[in-house]
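Please see the structure below; I have some questions.
What you see is part of a larger complex, with each chain still in position.
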Amino acid sequence: GNGTETKENEDTKATPEKEEVTLKVASLIPPMTEILELVKPKLAEEGINLEMVVLGDNVQPNTALAAKEVDANFFQHVPYMEEFNRNNEAELVPIVPIYFANYGVYAKEFESMDELPEGAVIAIANDISNIDRSLALLAQHGVITLQEKTGPYYTKADITENPKNYKFEEVDLLMLARMYDDADAVVMTPAYASPLGLTPKSDALLTEGIENDFAITLIARKDNADWEPIQKLGEVMTSPEVRKFLEENYDETAIPAF
Amino acid sequence: MPAVLVQYEAEIWKAIIETFAMVGASIAAAVLIGLPVGTLLFLCRKGKILENQMVFSVLNLVVNIIRSFPFLLLVVFLIPFTRLIIGTAIGTAAATVPLSIIAIAHYSRLVEQSLLDVPKGVMEAAISMGASVKEVIFKFLYVEARSGLVLGLTTSIISFISYSTIMGVVGGGGIGDFAIRYGYQQFKTDLMIYMIIIMVILVQIIQFTGTTVSRLIDKR
Amino acid sequence: MIKLHKVSKSFSQFQAIKSISLTINKGEIYGIIGTSGAGKSTLLRLMNLLEVPNEGDVEVNGQQLTKLTSKSLRQARQSIGMIFQHFNLVANKTVYDNVAVSLELAKIPKQERKNRVIECLQFVGLEKLLDKYPAELSGGQKQRVAIARALANRPEVLLCDEPTSSLDPNTTAEILGVLENVNKSLGVTIVIVSHEMEVIKSICNRVTVMADGEIHDTVCIEPAGIANISNSPNWFVEQLVKGGE
């Protein structure tokens, strides 16, 4: 697959049923990849060959999309996408939100937030939008107090009150789950918690619920957002099958956003 | 065969082939470009037959710059270049570009070092016989340093395998990435361990071959 | 054939060669003798510019080596054979390949090369050790490979630094015979550095005595000829017993 192929795709968009088109979608980990796998047969019926490109970090899927190497991606929430657009003069646009990854606070030794002792170490992800999200989650439940946002994100510098003197240790997103043994508490997405057998419903001390902007969203570019295969993809990803799949396999972990 | 291996058999084969492709390309780059670069680094040094402070400094700097980059950022920096020559910046083929660049920088240092261990007398014999630069290199330097060059390449290849495991970032795939994705991110520990065993076997074979070849061709 | 004009060479502070001038004629066998450290090897190495003089000119075969481009210098060197004091064999090449390489450099076709290599190895009595590597040779055998290598591409000038230092009297006599032969039949100019009076006296026409980096004296002598030595171990016994009487 390369750029020219993508262009051909665009040329053929008038007659998608007659010729098979290839739709390349970048993604990272389950359940994102599982949802894409699930809808693949349905798209095939429509003559759309869904090709999933699994990448290993959370910048490349956007870089690849902006460079037209893929036609869409599915791994991020809208604020993260906006940050990318701002910094890279890219024109990525949301197509449709799919699910809320119910961010939560987990602790191995403690049953509730109140038990967490003075000066406890809380591990959070080390990228700026997830730092923002982790702090926002804690602020939402009154664990800390944050001042008015100065930039697009909250940072540790925005903490005005931290009554129990928690220490925030920043580690790589992919490392969060490993920190469950090490830190007193970990703030992470269900995608990383589930391999540990943890679910937001039964194990999280705090969760962010669905009252937020952080739904994992199918993203495309401004120039192909209206392209029929993309729209089709959006449709099948918000179908009842996907809802059923999420509810059966990811109860409270990935809450459908459609 | 364990069930989990049967289940993922096709993907494992794919990963193995991807690793071979990426590492193979790096080896080719190391030999075809790294070897000449390392040789130039040696020959342009003070007191050597092509003594040239300019060329030495420039090559030295370029190699150092490549080696200074955090590998992840090198991959990112090279994206436009990769796209230029491969047509895309993601996938196994694209991953070979940054890997090859690293391979060149890595091996050229080891080549330089091996050549520095060639006894001066051999160089003198070559020069006194009126050997051209090309002849000095191929008929004397490489002959006398060959066991070190092979061992250095062996060490380098094993480093390339290690570097290839990071190429998942741009969708390069390979055994290492497979192990990271399934084992590390999805906690399929058994699968991860099998993948690591494959890596160990691969590395062990390469090291054994390298050690043996280098011993057989060392007549000093 | 070889002209040195006020040539000097220093190693950092130490002046090893102090403004030496000398002329060696075509077809001569020229000896250089002197105490250890006198500067003999350095002088010889100046003659093919292995050591670049700090001052002065080196002329070989009508060419000012010091002024040649590197390409012409290479060509000039191809007609100057050199036997090193420490042999400088390529440890990873067989005896055959060590000799053959000088022919390869001279672009001699492969077929011819083979005959020539065998011939040269016969001169020095090593035709049976073709496939051995230097590490498998005795000291004298290594030295003989170095001699064969220097002779192989029929140089016009042969610079020999202690060419028989590791050889027993029989082999020495044989090698000197070979040198005399190439000198007589092919007109090769030979410069021999040696500490063995016998060697110098037996084949040289002219001899320079060096001391402290300078020419002490140069004398013309009549070569005494090479003693005819039998090749059997009995010869050693006879010599020993003769001496004991």
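We call the chains A, B and C, going by the order they appear; numbering starts again at 1 in every chain.
The rule is short, and it goes like this: a residue touches a chain if its C-beta (ideal position, glycine included) is under 8 Å from a C-beta of that chain, and two chains touch if they have at least 3 such contacts.
The model shown is predicted, which means the values in this text are computed figures rather than measured ones.
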Total chain copies in the file, per protein type: A x1, B x2, C x2
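Just so it is clear, only the chains that are shown with their structure count from here on.
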Longest centre-to-centre distance from chain A, chain (CA-based): C
Most centrally placed chain - per-chain CA mean versus overall CA mean: B
Distance between the centres, which are taken as Cα means, of chain B and chain A, whole angstrom: 36
Centre-to-centre distance between chain C and chain A (centres being mean Cα positions), rounded to whole Å: 80
Inter-chain centre distance, chain B versus chain C - centres from mean C-alpha coordinates, in Å: 44
Where chain C touches two or more other chains at once, by residue number: none
Chain C partner contacts - residues on chain B that touch it in the complex: 119, 121-122, 124-125, 127-132, 135, 139-140, 143-144, 146-147, 217-220
Residue ranges of chain C in contact with chain B within the complex: 48, 50, 73-78, 80, 82, 84, 86-93, 101-102, 104-105, 133-135
Of chain A, residues touching chain B in the complex: 1-4, 26, 29-30, 53-57, 59-60, 63-64, 67, 69-70, 174, 177, 195-196
